[in-house]
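I am attaching a structure below and will ask some questions about it afterwards.
Left out: one protein chain. Kept in place: all the others.
Labels run A and B following the written order; every chain starts at residue 1.
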Amino acid sequence: MKKLRIDKKLLDKMCDLAKLDHDPGEEESLLKDFGEIMAMIETISNVDFPMKDERMIFHQVINQFSSTKKYECDSEQIIEKFPHKRDDQLLSPPVSGNNDE
Amino acid sequence: MKSKHYTVIGLETHIQLNTTKKIFCNCKNSYGAPPNTNICPICTGQPGTLPVFNKDVLRKALVFSYALNCKLNLFTRFDRKNYFYPDTPKNYQITQHDYPVGYDGEFYFYSEKGQDSIKIKSIQMEEDSAKIKHDAGDILIDYNRAGIPLLEIISEASFHDINNIMPYLEFLKRTARFLKISNCNMEEGSLRVDANISISTDKNIIPDYKIEIKNLNSFIAVKNSLLYEHDRQIELLSKGKKLHEETRSWDEKNKKTHLLRKKEAISDYRFIPEANIPPFLLSEKEIFALKSDADLTPYFIINNLVNNYHIELKQAYKLTAHKNLYEYFIEVSKYTYSYKKIINWLLGDVVFNLRKADITIDEMKLLPETLAKVIEMIENGELSGKLVKTMLPELVKGKDLDKLIEEKNIIIYSKKELERTIDKIIKDNPKEVKLYKNGKESILSFFIGKVMEETGDQGDPALSKEILINKLIK
Partner (left out) sequence: MMNRITFDGIKEKSFKSISKHINENIKKNNSKFNILIEKFNYDKNPNGGLLENVPITIKDNIFYKNHIASCASNILKNYRAPYSAYVVEKLLGEGAFIVGRTNMDEFAMGSSTEYSIYGPTKNPIDPKFVAGGSSGGAAASIITGIASIALGSDTGGSIRQPAAFCGAVGYKPTYGVFSRRGLVAFSSSLDQIGIIGNNVGDIAKSAAVMNGKDPHDLSSYLDRELKHLAEYDFDSYEGERKIIGVIHDFSDTPISKEIENSYKKLISELNKMNYEVVSIFPPFLEYSLPLYHILANAEAASNLSRYDGLKYGLSNNEGNYFERVKKARTEGFGREVKRRILAGTLITSEGYDIDLYKKAQKLRVLLKKNYDVLFSTVNFVLMPTTPTSPFKLGEKINDPIAMYNNDAFTTIANIIGSCAISLPLGTTSGGLPIGFQLMAAPKEDAELLKFSYKLMKDLG
């Protein structure tokens, strides 16, 4: 089994996927903690067991479907929370596109 | 073309289902409401909310999977596709990944020219994203669309001719409409396409890259963007350039595709099971009960029209363009066996007059039995086709047939009455009868003229001719 090296490159990649940043000063301790957590987690690769399928109904609640009940919360309450808005719509800055072909 | 190029295209088609409620909450599934009025804590991704599944979505997904001849997963569940984007309220989309509702299907479809089929990789249920509008450099987000149920139909990458794509999409649309699972209205965005295209120089080699063109919302856009991309890729390849995986968008105005993301940036979606929705364990019996709901596909109907009604494929194809048109045909066909005549009148003058009057087939007041009666009267020579054409504009608006006949002062010439009139003409013109009997056949037009004169243009010329010939020979 191949184990990944927890290094700066990997950390940066994960940070990008998870949309997180860290202080350069924090990096070393973050790498250390991250490495220790992954090492702890990877101990389950020591368990050897035969099992073909992870399919299961875990909590024995099968095929339950929605009712007609609504949340006691109207749309205004949600719009009120928008930090930036225009005409009752949520305002977001543009997505960074690299349209430089 | 100098060197041989093989085009490889696969389509991901998104169809909005026409359920009354959204997929995971009780908000209305409707188009055109003021921004952010059909929203709730669930579909806007508030903390502490859990998706609650709308069973109607599963039913429609199963019916459509049957229609596309898919295998059905008796164990099916939802997964989360994780990616950050402004239109994704939770920054993950609840979709299906490992166990989609349908898989390994084959979709048979018709065009005017004939039959074709395409392999279907999977059909999955998922939630739609919010609607994004660009406004003065910003993005405006309307969550009314977030959580509308979608079916994503993923075809195998086995289209090799761009011209085959329109018939596929058209027939997919018809199938969804006939089975009443979606209105597939492209202007409202209820049918959207992502297309993957790549070019190979060897028929047996699948290219090691693909270019995805995202969010195509008209058939023309699908066609034009693929044609553009096809030419662009061939040009780059012929220059010896190596192509890499990319996501691009179609610019309708400039008729070009633009780069959205390169492969390195194409997201790692980190799929995980959606733990808040228990997986479904379907029984064979339960899903088999839905099979009959998938029977009346346009494919089945066209086969039936061609084989049992002996209608030409081209006309059968036209007749199934709209479900209502086909259903109207079926109603009329209950009153007359002249199927071909029904289709001719329906696809011809009836549709023409409806369009002219700007009414839909649903709004049309002309009862099927009335149209059948009109067709029978033409067959019997009681009405001329020419005359019916003048009557249709009023008939489609609901004018009573008998009243119209009375108003127009039309004397219904039954065959008997026509015979009586012709007997009189023969009696009154012995000279001309003699000429005909001596072999001057051209004199027939004189008699037909007389019939028209006597009947005020309302006797059927073809029928008159038939009767005349019979009587003159005697």
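Keep in mind that, in the parts below, contacts are C-beta pairs under 8 Å (C-beta built on N, C-alpha and C of every residue); 3 or more make two chains touch, one makes a residue touch a chain.
None of these values were measured; they are calculated from a predicted model.
Partners of the chain left out, restricted to shown chains and counted across the full complex, are A, B. Even with one chain removed from view, chain B keeps its contact list with that chain: residues 41, 44-50, 52-53, 80, 82, 84-86, 89-92, 139, 268, 270-273, 275-278.
Against the chain not displayed here, chain A makes contact via residues 1-4, 10-11, 13-15, 17-22, 26, 29-30, 33-34, 36-38, 40-45, 47, 49, 51, 53-54, 56, 58-61, 64, 66-67, 69, 71-73, 77-78, 81-84, 90, 92-96.
Convention: only the chains that are shown with their structure count from here on.
Per-chain Cα centroids separate chain A from chain B by 41 Å.
Listing the residues of chain B that touch chain A in their complex gives 21, 24-26, 34-42, 44, 46, 49, 52-55, 75, 84-86, 99, 133-135, 137-143, 258-262, 265, 267-268, 270, 278-282. Residues 17, 19, 55-59, 61-71, 73, 75, 78-79, 86-95, 97-101 of chain A are the ones that touch chain B when the two sit in their complex.
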